[in-house]
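Note that one protein chain of the assembly has been removed; the remaining protein chains are unaltered in position.
We call the chains A, B and C, going by the order they appear; numbering starts again at 1 in every chain.
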Amino acid sequence: MSSPERAPAVRCDGLTRRYGERVALDAVSLTVAPGERLLLTGGNGAGKTTLLRVLATVLRPHAGEVAIDGHVLPRDARKVRPAIGYVGHEPLVYPALTARENLELYAALYGVGRERIEQVLELAGLNGRGADPAGELSRGLRQRLGLARAMLHSPSLLLLDEPTTGLDEDGRERLRGVLAAHRGAAVIATHEPDWFAGLEHGRLRLAAGKAA
Amino acid sequence: MIDEFAVKSVAAVYGLAWVVTLAYIGILNAKMGRMERQLDEIAALMEHRAASDA
Amino acid sequence: MRAYRALLRKDLLLELRGRELVPAMVVFVVGALVLVRLGLGGERLAGGTRAATGLLWVVVVFTSMLALVRSFAQEREHGIWDGLLSAPADRSAIWAARASATFLFLGVTQAVALPLFWLFFLQDGRSPSLAVLAAALALADLGVAMLGALLAGLVSNVRAREVLLPVLFLPFALPLVSVAVRMTVDSIPPQNGGLGALHGLGFLALYDTIFALLGWALFEYVVED
Partner (left out) sequence: MNGSHRARPDRATAAATAAALLMALALAMIFFYVPTDVSEGYSQRIFYFHVPIALTTYFLFTWGAVNGARFLLKRDMSLDLKSYVPMHLGVIFGSLTLVTGSIWANIAWGTWWFWGDTQLTTFLIIFLFNCAYFMLRFSIEPGERRATFSAVYAVLGVGLIPLSVIGVHVAQTNDLIHPITFNENGANMDGSMFLTFLVALAAMITLSVTMYLIELRGKRIDDRLRAIRRLAGGEA
């Protein structure tokens, strides 16, 4: 699967990240080849979210090295951001703005054409709900809006933090469709790794910030 | 014709400068005290280790 | 540039929908002016127009603090920072949009406050020249908005930010207000050749330039973690 000449989609060597005195990530090393999907498992507070936020260039690594497509973070963060689709615990949308207005904002931030908005609304099964304020959408629909937001700029690397939570059967099918169609790499934190059977290429379990 | 008050004021200023410097030395002294306590702890730990090795 | 426009549109839309900030600021200004008016004594205003003009600026500073404390509230309360920070848009666009929005909100509030200032304070027909007052307010608001956007970003997820922000902001407001007050007070006829309006405007422009540069350059450090 992994072509040697192309840099790995994600490479971490001894990645360490602290919150004040507490060590959230303790010398974690992993490699994800282009096109591969890695599942992150482990209990709450194991460091899954912290790792995803470092890869999403939101958190700076305190020690060790992190590289996405060969670009070292945090130096080349600006170069890699257009290629990253990040779905966090929160859908990262403004409740007072409508679904479409939120997507218009992110379309501008990612420099993407407005026609893409309708496509991702369709993709996430939100086509009828574009004009509803995000705050009035149900938990599951807001989670789908988060996925739509992350797919706006057709990212090559997907970073999903427990994407299945709150999704109904239809939502899960759409997520599966998105993942199957996704050519690039993905790092997915989840509490139900078995659901991703057939989609995953490897797993990494984290416990108290260490790769178990 | 020495202006008493002026001399007192000048003395106050220079005296104050010394007081602040001395206070600063006091702070440093307290800091060294803390270091000494840490050294004592380390010494105790090392002795304990030496005892357990012997 | 597109990111800046979209971010500014977002801030204005949020305020239009939420109506959380400007109405509160207007009510605050009215309340503060009334309070100050009563505080200065019933019929004859102690200190006359000069005191009134000076106190207008005190109310302006405290109202702007109100606006700054609520900056980035949406992003913080709904955890949206990760969305903005993982996007490729230049982070100083976030700062510029926030500063522009705050500047507009301050402008709207002061547009309400000025007529009230006339109503409450000016009896004997002598008032600071409107042009000087408007120019000073505009430039001061710009400086406050730019510096404020940076400081608001800084305290965005720090404990006790509602207390901390005014404390961090106040030292920077002092030179601004001292010049603005002086300039507008000296513009009250008969002009006895006090601080020329040009001198004052020059200083305010310098103030704005410095905090435009520092705000633009430092915002990146303030939002990253």
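As a working rule, a residue touches a chain if its C-beta (ideal position, glycine included) is under 8 Å from a C-beta of that chain, and two chains touch if they have at least 3 such contacts.
Here the structure is a predicted model, which is why all the values come from computation and not from measurement.
Undergrad: If you put the missing chain back, which residues of subunit C would it touch?
TA: 147, 150, 154-155, 158-160, 164, 167-168, 170-172, 174-176, 178-179, 181-183, 194-195, 199-200, 203, 206-207, 210-211, 214, 218, 221-222, 224-225
Undergrad: Could you please point out the subunit A residues that touch the chain left off the display?
TA: Output for subunit A: 18-21, 60, 62.
Undergrad: Touching the absent chain: which residues on subunit B qualify?
TA: Touch with the absent chain occurs at residues 2-3, 5-7, 9-10, 12-14, 16-17, 20-21, 24, 28, 31-32, 34-35, 38-39, 41-42, 45-46, 48-49, 52.
Keep in mind that, in the parts below, only the chains that are shown with their structure count from here on.
Undergrad: Provide the C-alpha centroid distance between subunit A and subunit B, rounded to the nearest whole angstrom.
TA: The answer is 54 Å.
Undergrad: Would you pick out the residues of subunit B that each touch at least 2 other chains?
TA: Not one residue of subunit B touches more than one other chain, so the list is empty.
Undergrad: Could you pull out the residues of subunit C that touch at least 2 other chains?
TA: Correct list: empty.
Undergrad: Given the complex with subunit C, which residues does subunit A contribute to the contact?
TA: Going by the criterion above, the answer is residues 53, 56-60, 74, 78, 81-82, 84, 86, 88-90, 92-97, 101, 104-111, 133, 149.
Undergrad: Touching subunit A in the complex: which residues of subunit C?
TA: 2-3, 5-7, 9-10, 13-14, 17-18, 74, 78-89, 224-225
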